[in-house]
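As you look at this complex, bear in mind that one protein chain is not there, while each of the others sits in place.
On to subunit A.
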């Protein structure tokens, strides 16, 4: 049952996202209207602790549970894909109130209409694969 640890990690992630209301359409609206610190606090805390953790992992050359060194892949250096792709993503994020993780957590929570959002997201992903060579990266 090698896969069980991933299911359990995902389960904890889903509970965190739901219980801190990060999967809430309302909370995302509140964030984009700068009317609460809540979402900024969540992302900010995660990033500050994440930076610290990555720094320590690199500094002490830590290994994963298989004994392999933990490596980090640098993202391709460019900007058009990040700013254009990111903006398109943002439009959808504010409209549906859900990024890819929360979409699925919401389905589990009982918001079955999110299945439509997931169908859209799969179509969007397919569309990108179809026309990616014609897009500026």
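Here, a residue touches a chain if its C-beta (ideal position, glycine included) is under 8 Å from a C-beta of that chain, and two chains touch if they have at least 3 such contacts; residues count from 1.
The rule we apply is simple: contacts and distances are computed from a predicted model.
Q: Which of the following names does UniProt give to the chain that is not shown: "Probable chemoreceptor glutamine deamidase CheD", "Arginine/ornithine transport system substrate-binding protein", "SusD family protein" or "YeeE/YedE family protein"?
A: UniProt protein name of the non-displayed chain: "YeeE/YedE family protein".
Q: List the subunit A residues touching the unshown chain?
A: Residues touching the hidden chain, for subunit A, are 3, 5-33, 35-39, 41-51, 53-54, 57, 62, 64-66, 68, 70, 72-79, 81-101, 103-114, 116-130, 132, 135.
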